[in-house]
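The other protein chains are all here in position, but one chain of the complex has been omitted.
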Amino acid sequence: MESTEITVRSGDRLVTDLTGELARFCAGRGDGLVNVFVPHATAGVALMETGSGSEPDLAGAIDRLLPAEDIYRHRHGSLGHGRDHVLPAFVSPSVSIPVLAGEPTLGTWQSVVLVDSNGDNPNRRVRLSFLEG
Amino acid sequence: MESTEITVRSGDRLVTDLTGELARFCAGRGDGLVNVFVPHATAGVALMETGSGSEPDLAGAIDRLLPAEDIYRHRHGSLGHGRDHVLPAFVSPSVSIPVLAGEPTLGTWQSVVLVDSNGDNPNRRVRLSFLEG
Partner (left out) sequence: MESTEITVRSGDRLVTDLTGELARFCAGRGDGLVNVFVPHATAGVALMETGSGSEPDLAGAIDRLLPAEDIYRHRHGSLGHGRDHVLPAFVSPSVSIPVLAGEPTLGTWQSVVLVDSNGDNPNRRVRLSFLEG
């Protein structure tokens, strides 16, 4: 298995596109499964369209479903940070994508993105792993 | 890795059962991991019971959590289509299932289903990939 960790600057952005980095990592590797894994407890990975308004739509949905209010037991960090710890149960920090001839088999409108509602941690690590098959 | 793409007619159905196709794909393949991947930005894959009312229950939950209303920035397609683009962040379009002796190790009540709230695209592609182990 080829595995590497990259660092991504998410800052205050909820959605950070990782598709380019993933394509570069897979290039030349043949067929297999690529896994995108975030070793953090307050971020997830998703496949979604970018650039057509779905990033603020996801932000709105997360704010409605998991409001950043004073309703959580988890008390570290900023007010409402407890919701950042609930997020990965719904937006998993791990996703696997088939790769054929060194290219992830993403659909035309799919991007791989980091979903990070936690502005307190502006830099995030993302592990890319390729299992040849 | 053995990988193939099938076409599924989901039409207006939210939930389309893929268990039979998955079983046929895995038959005779030995041990490994099978990945079910939907290369679309408005559909997901889930493991759930079918035939006992959970399909309309899931439809109701999605309508409550991600209402198909005029609250999204994404403006293509039908009214409320923006929610179809948010869905895959919560219902991932990728799931992996262990396979032993050519059979997915699904529980008695588990089916693999396509979750597709987007009636505008009645035909969907689903990629099945088997990584021997």
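For reference, chains read A and B in written order, and residue numbers begin at 1 within each chain.
As a working rule, a residue touches a chain if its C-beta (ideal position, glycine included) is under 8 Å from a C-beta of that chain, and two chains touch if they have at least 3 such contacts.
Every value quoted in this text rests on a predicted model; they were computed, and no experiment measured them.
Asker: Provide the residue numbers of subunit B that touch the chain removed from this figure.
Answerer: Looking at subunit B, the ones touching the missing chain are residues 31-33, 44, 46-49, 52-54, 56-58, 60-61, 65, 90-92, 95-98, 100, 105-110, 115, 131-133.
Asker: Which subunit A residues touch the hidden chain?
Answerer: Those residues of subunit A that touch the unshown chain are 1-3, 33, 35, 37-41, 65-66, 71-76, 82-83, 85-86, 88-90, 92-94, 96, 125, 127, 129-132.
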